[in-house]
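Can you keep this structure in mind? I'll have questions shortly.
For this view, one protein chain was removed and the others were kept in their places.
We just call them A and B in the order they show up, numbering each chain from 1.
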Amino acid sequence: MPDNCILEMRGIEIQFPGVKALDGVDFFLRAGEVHALLGENGAGKSTLIKCLTGVNKKDAGTIIFDGKEISPTSPQNAIAMGISTVFQEINLCPNLTVAENIFVGRKEFKRKVINKRAQELMKRFHLDIDVTRPLSYYSTAVQQMVSIARAVDIQAKVLILDEPTSSLDENEVQLLFSVMRDLKAEGLGIIFITHFLDQIYAISDRMTILRNGHLVGTYDIGELTKFELVSKMIGKDMEAIFDMHPSEVKADASTMLNADHIGAPGAVHDISLAVKQGELVGFGGLLGSGRTETAEMIFGANHITKGKMEIKGKAVDIKKPFDAIMNGIAFCPEDRKRDGIIGDLSIRENIMLAVQARKGFLHPLSRQEQNELADKYIKALAIATPDAEKKIGELSGGNQQKVILARWMATQPDLLILDEPTRGIDVGAKAEIQRLMIQMCGDGVSVIFISSELEEVIRCSNRIVIMRDGAKAGELVGPFDGNTQNRILQIIAGEEVGA
Amino acid sequence: MSQKSHGSNQSLISRIMNPKYIMVYATIAIFLIIYAFGAIVYGDVGFTTLRTFVNFFTDNAYYGISAVGMTMVLITGGIDLSVASVASLTGMLVAFGYTRLGISPVIMMLFSVVIGVGLGTLMGAAIHYLNVPPFITTLTGNFLARGVCSLISRESITIEHPLIDKLAGFKITLMKFSEGEWVKIKPVTHINLNVLIFVVMIIIGTIILQHTRFGRNVYAVGGNEQSAKLMGLPVGKTKVAVYAINGFCSALAGIAYLLVVKSGWNMALQGGELEVISCAVIGGTLLTGGVGYMIGTMFGVLLKSVIPALITFNGHLNSWWGKIATGALLLLFIVIQRAVVTYTDKQKAK
Partner (left out) sequence: MKKKSSLPSILCFVLAVVCLLVGVGVIRFGGAGARAFLDRQAVAFIVDAILLVVAGVVFMLMAQGKFTIPAGIAKSKITWAVVAELLILLVCLNIRIDFFSISFQPSTGMLYGSLIDIVNRSAEITIIGMGMTLVIALGGTDLSVGALVAVSGAFALKLLRWDPSSVEYGTPGDYTVYPLIVVIVVPLLVCLLMGAFNGVMIGQLGLQPIIATLILMVSGRGVAQILTNGKQFTTLYSPFRWIGQGSLFFLPTPIIITIVVVALVMLFVRKTAFGTFVESVGINRSAARLSGINAKMVILIVFAITGFLSGISGMIYSSRIMSNDSNNAGLNYETDAILAVVIGGTSMSGGKFSLTGTIIGSLIIRTIVTFVYYFGVAAEATMAFKALIIAVVIVLQSEPVRNAMAKRAQARAQATMSTVKGGAAA
């Protein structure tokens, strides 16, 4: 056991219906260190955190905290023991003042006292703000700091920061880091989860990597290069399952989409992009690099304020999703639950929705047409359901994703944009969705494929566009070899200017 | 960081300029504008006298008392449609109890307060534990109270009791110190018991909301119930308590109304719940929850009184213009609220 350990998690196992989310994971946190927890989506990071904060129950393993074995039952319980968590989503009350947010539900409540203490606390965080103003008055960064302040001020010994930087700009990140350093110096153990590789190297002392619910290893920060780190996160064992390769783009293929220096304020400043008929273009880049925002711009969910867009050689002005649909564009959004499924409606209704929206409600599809449509795609996409009348909300994530895909395939689009279609679904469904994508390209549909998993982007795409900080950082044309991943990572890391 | 400012040495100005008070300021400003308008146009016929001003309080005191509880309910993000019926039931219980059963009005008043609090608690529990929408729950409560009221009596029951007369007749005559002695203000201006209760309730409500742990929880629940739960606050207890308090306020409002009309009537104060809600909303309380101040509600009540007063002073306009003016006022306020919300969102985006 490493010395000075404040938290030991040994042999943690968590079983979800059908999958083992965590399988014998060990995790040690020292007092006074920043420990990065890394892995792809679905690797088990958040499950491990949820186990530690009492949201999920562990099926096996022990947690020793501050010398005693514990088994937290709820987030409150964990907080009471000294394990505080700050989530990416801010769990505070926007209408309360900064001071009230830090102290609500605690012993002190007199205005004068809490205002004074909050002011001191914020000073410690290098923030000179008026703590008597409502939280909603301040930027997300400040709100994030306030939630950290609340977490820390409850005599925490372990602080978990789950993606705290995803909505912060560079200066704000630096501010957060200086706070983290102070807290570290005070002997707090900090678990830091982030998608930004640079930040890991900037602030962390050690890191633990998870993959598919297994522990890959724990390393000192100097031990691994960025590239080695990413390879360990991605792993190579997936390749055997997916032996699929994109079909060739015909030499005489016409241009489907031509975007010329498009941008929208606050999201993406400059993207130029051409997609040929039957071409599969992958988007690489980190979370928040502008991939989703670009897709939303093309689809009209975000209004373009700069640049021009052409579809099949004709200039188009897409103001809302409906315009995009009329121009043959389809879009599977990233957040399936929030933007994709209509939970209480049946599979049939969910599938026919976009086709119906395009026709307008006055030209309804007959029940028979709807049934045919639904049955066709349930069969083609192998959606696991007894019939088309089951509510989509009752399906598994992978099947929901297939229904959303079916919704868009039914519109017979010329250009299909898929934003993280394989996130959070099991390996089998993943492979099927990739197969469908490639098959559609063979049929002459152009596809833009966005994924955080570089491996699948490289394997499926004809061409890869790499994004960084809201702009295109580079573009690589296939066929790809073993060295491609390396090059993409270098472009993402800013070490090489893309071709 | 752009928000860096004058934080540590909190000047009075910065405290007053706190953006969370903006809606209250809007209410007060609009009240002052309308008042100034009245003063200019009808100043010569007595609009500016202290009596006219005190009458703004007197006219709608019972709505004001009820609005104190309603403000709390709205801050939690709920709504209570039962207040007017509960007030009506209170009047009926006291009048019936004394006139027909010969029970002392004091006992009946206490009894009806118990009924009000009990019904409030029940509704709060249904809302929180059964997850029935507040709108439906309190609408059912509304029907229940109104129905029981009608079961007791279908006619108006007049109450004549020395205590009621004494309470209703209680008044403080305002004096001023002039030329070495206290003289009555001209025209003679009284403050009656209802106005006193109203003002005291506003003060108590302010203390509860601003200076107690419970008050803080009320705001937190309305701001984000999920977060409040995660912060370990007693969400359920807070919600139930707020409806119970509102039941108390409704009963008290019923007593105040009884002192005005000196009778119980099953159809009294019909539609009053929406008057009460609109007082709170005009006073800057957000129906989405989380925002609202007692002082704003008080000015909301005053605004409700000043419009009919203007129409009376005008003498030519019909009273129904009051309804349209109230509607227009509501529209104005929600548009201002919307603009404020959009503005703060934009500020934050920067």
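Note that contacts are C-beta pairs under 8 Å (C-beta built on N, C-alpha and C of every residue); 3 or more make two chains touch, one makes a residue touch a chain.
This is a predicted model, so every value here is computed, not measured.
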item	value
Which residue of B:T158, B:T212, B:Q226 or B:T288 touches the chain not shown here	B:T288
Contacting the left-out chain in the complete assembly, out of A:I64, A:L345, A:A380 or A:A431	A:L345
Option touching the unshown chain, where B:P133, B:G169 or B:P187 are the choices	B:P133
Interface with the undisplayed chain - residues on subunit A	299, 301, 320-322, 324-325, 331, 333, 338-345, 349, 353-354, 356-359, 361-365, 407
Contacts of subunit B with the absent chain, listed as residue ranges	79, 81, 126, 129-133, 135-137, 139-144, 146-151, 154, 266-267, 270-271, 274, 277-278, 281, 287-288, 318-324, 326-328, 330-331, 334-335, 338
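By definition in this document, only the chains that are shown with their structure count from here on.
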item	value
Separation of subunit A from subunit B, taking each centre as the mean of its C-alpha atoms, in whole Å	47
Residues on subunit B engaged by subunit A in the complex (per definition of touch)	1-8, 10, 14-15, 18-20, 210-213, 216-217, 219-220, 222-224, 226-228, 230-233, 290-291, 344, 347-350
Residue ranges of subunit A in contact with subunit B within the complex	75-76, 79, 91-97, 100, 104-105, 109-111, 115, 119, 122-123, 127-134, 136-142, 150, 171-172, 175, 266
